[in-house]
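A short write-up of the structure that comes next.
One protein chain is absent from this view; the other protein chains keep their places.
Labels A and B are assigned to the chains in the order they are written; within every chain, residues are numbered from 1.
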Amino acid sequence: MAAAAQHPNIKLYTYAEVTEVSGYIGNFEITIKQKAKSVDHNKCTGCGTCWEKCPTKVDSEFDLGLGKRKAIYIPFAQAVPNKPVIDRNTCRQFTKGKCGVCQKVCPTGAVDYDQQDEYIKEKVGAIVMATGYDLFEWEKVYGEYGYGRYPDVITGLHFERMASASGPTGGKIIRPSDGKEPKTVVFIKCVGSRDDQKGKSYCSRACCMYTAKHAHQVLEKIPGAQAYIFYMDVRTAGKMYEEFYAKTLEDGAQYIRGRVSKIYPLGDKLIVRGADTLAGVPVEIEADLVVLATAMVPAKGSEEIAKIVGFSLDKDGFFQEAHPKLGPVETTTGGVFLAGACQGPKDIPDTVAQASAAAAKVIGLLSKDQLAAEPIVSQVNEELCSGCELCKPICPYKAIDMKKITERAHGKVIERTVATVNTSLCQGCGACTVACRVGALNLKGFTNEQLLAEVEAICL
Amino acid sequence: MKRIGVFVCWCGSNIGGVVDVPRVAEAAKEMPNVVFATDYKYMCSEPGQELIIKAAKEHNLDRVVVASCSPRLHEQTFRKAAERAGLNPYMFEMANIREHVSWVHAQEKEKATEKAIELVRRAVFKAARLEPLYKSAIGITKKALVIGGGIAGIQAALDIADAGFQVILVEKEPTIGGKMAQLDKTFPTLDCSS
């Protein structure tokens, strides 16, 4: 993280979003919306006085509500950049119009309540999408697990925050309800994954391994603890993965093959009801904490950003690669590449590998001085074009524009509108040629004349 | 007068096991504008391509038809062969007699051969109307945009930056790090995630 911020070739925009992309491979024009941080980061030294003194406490998004943050905040101690922003939705200065504490205590005068959103334009030759994933919202559909009503039923990411030495519990695994150390922890895999009825049909790929890690951590951190894992399959395809799983078994984790049909509170315990399908018996476990391995789903806003940049999604809303084997980091839009879980669920080793692959593709592209553009593109016969504009909305690559031409007709000079194709954007799909009612559009290499000759060859 | 050469591929037994390949080549000789036609076991192989180049020169061909597999597989291969033979690479047309014929009509050999001949005729008719096309050159802005500052975005940005190119890294949260920064130790090596 720090390496990225310090690299002389990397310009970092945090608290920012890409709002517009136009152009084509090698020549994109982008607009970045820099949301108002309400803090001048050039003046700010990151001393922390402001967030110490801020009177507003809200749930920390970074700690998934397990801890608190202030209205002026850095998400966590090692954040990059290590300088705060003001959350205007909760800050008293913005919600009530009075407070001003942070501005008063700031030794460098960096707090600026009047800062506005800024729009920055940049030109780039290639784009890497790395928008990641979010967790499946199990609370909305898994009624049998309590719809999120029981505080001691948490997700793997909550567990990570608790296990983290710099997290809200200082690395201690506790029950969120009463802060006690759990002695019996039940893990449930495939919550939302491989579940056509309530969730997604796909496997989220990382859960088998992180659940094994969590079980290992429970047994390591809590003396005398028990860890039960309900699973459908244990999938450990990866270097040193099976060995890691074997070690977790050796540590004493109890793997139970079967689904959990119900979790309910009884006293201060959670009763986990499930099936052991290998033994063929129903099982009931009195648990102190239940950890769900929830499915990975595309990050919120993926669909919007895909539309802005201009490429397609797969059936689950992940970014569609050009080809699963021959073009795994490319999209069908030239110059746009994919890295990480935005393309599909994957773990860290795979993410890093794919990110480097995408980087290699970008480096290969940017190393060239010029690009050879494929000549199979649409062309307009201006004499025939009536300027009806039917082709324009049909083009999936925004390659068709209208232009004015002047010409002489019956002794008069007249001006009229015709279509024009940006040959750099055109991908030669041919959609416009079919839409053109007067036959003014032709795809080079697949002209109407050539296609009719083919028909003649077969039919006559 | 156009001068078309037709090259029919066996693809080992992939096509040759179903389609009567020599008969297709013979039939091609009778098609308009065809001045040369032949068949070969693997047209995509080095000797196969040499065969095309040699025939193009000997028979003064100005366009080439290859009847073999899907263009997705070898269109680029044969365009390059045409170029090596001194032709414009777009003066080439392909007939797919594997995916479209032998693989789907393995039980009807006679009809398969007839269909292959039809598809070759289609390609020949189109080839007669081909015109040279030329690639154009476009410039490149030597800078990359990375959207998302999690582990994937950071890794990609660092790699590109290390290669000497400018990178713009955009993250919607107030910090980079993404989900990775929320994790404790990571499997299988259990090292920290910062």
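In the analysis below, a contact is a pair of C-beta atoms (placed from the backbone, for glycine too) under 8 Å apart; a residue touches a chain by one contact, two chains touch by 3 or more.
The rule is simple: contacts and distances are computed from a predicted model.
Remark: of the listed names "Putative circularly permuted ATP-grasp superfamily protein", "Heterodisulfide reductase subunit B", "ABC transporter ATP-binding protein" or "Radical SAM core domain-containing protein", the one matching the undisplayed chain in UniProt is "Heterodisulfide reductase subunit B".
Contacts of the undisplayed chain with visible chains (whole complex): A.
Between the chain not shown and the residues A:Asp40, A:Glu144, A:Asp316 or A:Asp350, the one that touches is A:Glu144.
Of A:Lys68, A:Lys104, A:Lys247 or A:Lys262, it is A:Lys262 that touches the chain left out of the display.
Against the chain not displayed here, subunit A makes contact via residues 143-144, 146-147, 149, 262-267.
Note that only the chains that are shown with their structure count from here on.
Averaging Cα coordinates per chain places subunit A and subunit B 32 Å apart.
Across the interface of their complex, subunit B is touched by residues 1, 3-5, 7-18, 24-28, 30, 32, 37, 62, 64, 73-76, 78-81, 84-85, 122-133, 157, 160-161, 163-165, 167, 171, 209-210, 212-213, 217, 238-241, 243-244, 299, 301, 305, 309, 339-342, 347-348, 351-352, 354-356, 358-360, 362-363, 365-376, 423-424, 444-445, 447, 449-451, 453-454, 456-458 of subunit A. Those residues of subunit B whose C-beta lies close enough to touch subunit A in the complex are 90, 118-119, 121-126, 128-130, 133-190, 193-194.
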